[in-house]
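Removed from the display is one protein chain of the complex; every other protein chain stays in position.
By written order: A, B and C. Residues from 1 in each chain.
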Amino acid sequence: MSDKLKIGILGASGYTGADLIRLLSCHPHADIQLLTANAHAGKPLASVYPHLGGLDLPDLLKAEDADWAELDVVFCGLPHGTSQEIIAKIPKLVVVIDLSADFRLRDMDTYAQWYGHEHQAPELQSDAVYGLTEFYRQELKQARLIACPGCYPTAALLLLLPLVKAGLIQSDDIVIDAKSGVTGAGRSVKEQNLFSEVADGLHPYGIASHRHAPEIEQELSAALGNETIVSFTPHLIPMNRGELLTTYVRLNKDVSVADLRTQLQDRYENEPFVRVVPDGMVPATRHVRGSNYCLLGVYEDRVPGRAILVSTLDNLVKGSSGQAVQNMNVRFGFDETLGLTQAPMFP
Amino acid sequence: MSDKLKIGILGASGYTGADLIRLLSCHPHADIQLLTANAHAGKPLASVYPHLGGLDLPDLLKAEDADWAELDVVFCGLPHGTSQEIIAKIPKLVVVIDLSADFRLRDMDTYAQWYGHEHQAPELQSDAVYGLTEFYRQELKQARLIACPGCYPTAALLLLLPLVKAGLIQSDDIVIDAKSGVTGAGRSVKEQNLFSEVADGLHPYGIASHRHAPEIEQELSAALGNETIVSFTPHLIPMNRGELLTTYVRLNKDVSVADLRTQLQDRYENEPFVRVVPDGMVPATRHVRGSNYCLLGVYEDRVPGRAILVSTLDNLVKGSSGQAVQNMNVRFGFDETLGLTQAPMFP
Amino acid sequence: MSDKLKIGILGASGYTGADLIRLLSCHPHADIQLLTANAHAGKPLASVYPHLGGLDLPDLLKAEDADWAELDVVFCGLPHGTSQEIIAKIPKLVVVIDLSADFRLRDMDTYAQWYGHEHQAPELQSDAVYGLTEFYRQELKQARLIACPGCYPTAALLLLLPLVKAGLIQSDDIVIDAKSGVTGAGRSVKEQNLFSEVADGLHPYGIASHRHAPEIEQELSAALGNETIVSFTPHLIPMNRGELLTTYVRLNKDVSVADLRTQLQDRYENEPFVRVVPDGMVPATRHVRGSNYCLLGVYEDRVPGRAILVSTLDNLVKGSSGQAVQNMNVRFGFDETLGLTQAPMFP
Partner (left out) sequence: MSDKLKIGILGASGYTGADLIRLLSCHPHADIQLLTANAHAGKPLASVYPHLGGLDLPDLLKAEDADWAELDVVFCGLPHGTSQEIIAKIPKLVVVIDLSADFRLRDMDTYAQWYGHEHQAPELQSDAVYGLTEFYRQELKQARLIACPGCYPTAALLLLLPLVKAGLIQSDDIVIDAKSGVTGAGRSVKEQNLFSEVADGLHPYGIASHRHAPEIEQELSAALGNETIVSFTPHLIPMNRGELLTTYVRLNKDVSVADLRTQLQDRYENEPFVRVVPDGMVPATRHVRGSNYCLLGVYEDRVPGRAILVSTLDNLVKGSSGQAVQNMNVRFGFDETLGLTQAPMFP
């Protein structure tokens, strides 16, 4: 028996699909056997991603032509809302790692409210494990369906969960100002994502209405044991990859900024991919570009009782495909860093 | 007698110098007679700014070789800390419009604390008028020394002053998350501003220590009648010009987000350069690129009692050279929009 | 009678439309009375171009709802191939300035070959004057239909026409390596123009098959009196505006590189918008950004008998909307520089 997992990737023509392939091509236990991309079925992958032309990979198929039974694990990089029905058809023996938003929200009403339609596979939702690796490792080891977190929630929760769990900050006064590169919008062909619309400029979007807010709130609320609302505003930055969150919090009584720092350092001391930057350093998206790292920074505000927190990651790696591979490693008992040890690329 | 002002520009080789020249070259009452740039003295301006090679302008001089008596007005675009001594030597009959930070802070102790040295011309400070045009118009009409605001304070104060004056928001709970293009750092030759250090990435800087914070606080405190501290964190964005502030505020009791919007609309109804964007629109830096406009947006937060405010301007125009020309227009009784009517450039 | 021309702009939602409006808003004799954009009919211009929200302009209409009889001049910024039929319906009293490619090629077979369909208004073609202002000024004064050149042909012909006319270079050995910003592709929504596809990279396109090649050849051949073919390869550069051509030529016998330089300097000595850069300087796109200038540079190659020539312009201004306004000025007897005197914007 082979020591390689037989892997399928749905939605291989998207950016998360491409980055999955990039990462898995260095993974010693990965054997990509299926790639789907309905609009490009029949073509070689290199026709949609010439940069991957040096790899030996199967041609693109329609999802409906996939032979699921041959596979050990399927990564699903389809647009939100379209994964549910397809995943429902995949045999239960195949592990599914979903990069879309379809199974992230545990409450079906919340899902319907934010995604604009009833969920098509609520029975699967109860099986889904939220794939924030550092916080759901035990559950992931047995998971059949893994719902990888959104890129913003990953950066927000790795920062905030240890602090709210330890009761260090006021959970009703959290302001998250998020900034993301353009790949966060995927490869969808929209005027607003054209080079000339985005380059050399900056703007907020989804003000008080971005779908990642309820996802952040779901996990914070679960950690706290009561409902929490956060202020969350993302911005589109003229860069390819990377996102950075600047989070403004109010300390609980008798808590110092140093306490926040210590808490995060202790929590992530043995984690391979999460790091608190040294005192005097400031995280930047380019420090994690192309890698699975998440960097955290903690700073004293001049306003008494407040702290300024920074978290950054590559939205396509730790915020998506990298965390998905990390979850695969956990699920199948591999060393968690396999395929993910490439250093960040700068410049 | 000519209807043209005889104008000198100190520090013509900086970016604010270049943009002053660009704007004044379209001003019907401007006659640039002096350009200084100590490191380039003796050269034509086109040798440091080829894009201005089509204009008929004097060669660059050393500041010490300037003949001040010939001039009506001097724009000073020198680095912070170096303007004080030079301005002290300019005859009192010449109006000085300073784009540096040297005369923005009225309190000399605050200046010394934030700029790291004692002020060299405190006697001039008392003459200086803070050049936030829309709020100091009367004082500007008689000013001999105009201290143009920093780029961030301009964007922050045009947004916040009407709201705090009207008592609509809580002045002790203001979080300003600022983003700026790289020209905000000037043309100084530092590793951190190299293309390959900045491009395709993003990071915060000057966390809780940026010099524009006390400037914002000075004006808010004066408006309120008591001391105020704001949380202010700037970020460096890979774009040339433009800055955008996302400001998180808490409403006072019985105040609605609509009240904020109405207040700003009323305040700026007759202002040529400040505009509240229509409902449903979101300000972007590219909407003001190259122009003297400042755009404001007001949004309801999902967190009860909070609002999200956005302001944007071109840091080199309304945030610097454009506002300086606007102040010149006010000071000399011209139509305030002269030289400033160019539409923004997009893309 | 008003001293203002009543102006219509077809295709106001494209980038050339936006730049026409930007330039005409500073023109003392321009009164924009009609804006069409079929996909956005009924909306205010600011909904598609927020940066122009400060101007007082009519709402967008469908082209079929235009009242042509009210207008003096119509600028046509529609996609190639769609202008012909619409222009055919405009009353002959209205001057038409076409920014599309529809009337640039005088030979209808060449048109059909390169644009893939028979021309729909060949009878109009004979009336069309090629709008390369510096070379067709006399014809433009009486023109009813002006076919503005493509952006690449403008940069190529301003450089090459004086040299081939004077017999200084070998016309059968011209290699043009062209580089353009992304606005050259217009605002059409295609995957290849997405930010993430274009940013931080570079590639050639249309190798030996770009439609601007026959246009360049048409004018060079006419100047020479015999058929000429050029090698022309454009490249897409991750920047908004600007294009630069590096042209490699072989000198005729007894001709020096200095002769080329002198020829160009003499030819353009009295032209307001074309300039040979000083010795030792090199043209860059940013030297002309946002302006109607074209800069030319002439350099000795190390290969004996060869020269390296550089020309640059802003593809949306001198390469499109600016040249169109310049042609309007010529046609209606205004000072040729009206509306076009803004200095370039750098950075």
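Note that in this section a contact is a pair of C-beta atoms (placed from the backbone, for glycine too) under 8 Å apart; a residue touches a chain by one contact, two chains touch by 3 or more.
Here the structure is a predicted model, which means the values were calculated and not measured.
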Contact with the hidden chain, among C:66, C:148 or C:199, goes to C:199
Candidates A:46, A:208 or A:224 - the one touching the absent chain = A:46
Contact with the hidden chain, among A:54, A:116, A:304 or A:333, goes to A:54
Which of C:283, C:319 or C:339 touches the chain that is not shown?
-> C:283
Against the chain that's been left off, what residues of chain B make contact? List them.
-> 15, 181-183, 187, 189-191, 193-200, 238-240
Identify the residues of chain C touching the omitted chain, counting contacts across the whole complex.
-> 172, 175, 177, 179, 181, 196-197, 199-205, 207-209, 213, 229-231, 233, 235, 237-242, 244, 246, 248, 282-286, 289, 299-304, 306, 308, 310, 347
Note that chain A touches the chain not displayed via residues 15, 18, 21-22, 25-26, 46, 49-55, 182-183, 199-200, 240-241, 275, 277-278, 281, 284, 286-291, 293, 341-347
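To be clear about the criterion, only the chains that are shown with their structure count from here on.
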Please indicate which chain is farthest from chain C, where distance is taken between mean Cα coordinates of the chains.
-> A
Innermost chain by mean C-alpha position | B
Hey, how far is the Cα centre of chain A from the one of chain B, in Å?
-> 39
Spell out, as numbers or ranges, the residues of chain A touching 2 or more other chains.
-> 181, 196-197, 199-200, 238-240
